[in-house]
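Dropping the structure in here first, questions after.
Part of the complex only, each chain left as placed.
For reference, chains read A and B in written order, and residue numbers begin at 1 within each chain.
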Amino acid sequence: MAEDKRWFEKHAPEMADAYWNFYDIVEGETSVDKLPKALIALAVVITRRCEHCTEYRIKAALEAGATKKQISEVIMQTAIVSGGVELFWAKGTYDKYLG
Amino acid sequence: MAEDKRWFEKHAPEMADAYWNFYDIVEGETSVDKLPKALIALAVVITRRCEHCTEYRIKAALEAGATKKQISEVIMQTAIVSGGVELFWAKGTYDKYLG
């Protein structure tokens, strides 16, 4: 029913169709397995700060067979990798002044 | 040799040791397989804008057995997931005014 539609499906229906089409192809069967894809998506929504998405992606990861241990370890991995980025992204500048 | 040390290993050696210790434990053998971990790390460094790290992580993914197809698909996945976050993160506000 119309009232079940999301706001962007109501007001921007062609764009919404194109978004979902792109989404479905990426989230469908591809060369990367279902579980890794669920974990990658989780890492991205955490890094990009979307709590709704994080909830959705944790549930999806559990459904894809991930254990709580695996999910927790992925979040720890986002912590070390995301933190490490601060140390490496401006390598040239860091080396020039602090090397 | 000392001159081979990174800037943070020279000037903050205890912190550097602690960083690498954390890093090694996460990047070592854990409940998530090597290939998924390589792809997750790639997704995080892309999302967090570190070109050095992206180069390092693409190489590491290739070494972990990822194909160019898989790596390309992971980057596409960061595009749809990261983009989709814009549509979902402020769900309450979007629904209130646009629903």
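Basically, a residue touches a chain if its C-beta (ideal position, glycine included) is under 8 Å from a C-beta of that chain, and two chains touch if they have at least 3 such contacts.
Values in this document were obtained by computation on a predicted structure and should not be read as measured data.
Enquirer: All chains share one sequence and 2 are in place; how many are there in total?
Expert: In total, this homomeric complex is built from 6 copies.
Please note the rule applied: only the chains that are shown with their structure count from here on.
Enquirer: Provide the C-alpha centroid distance between chain A and chain B, rounded to the nearest whole angstrom.
Expert: That gives a centre separation of 11 Å.
Enquirer: In the complex formed with chain A, which residues of chain B make contact?
Expert: 7-8, 10-11, 19, 22-23, 26-27, 30-33, 35-37, 39-41, 43-45, 47-53, 56, 67, 69-70, 73-74, 76-78, 80-85, 87-89, 91, 94-95, 98-99
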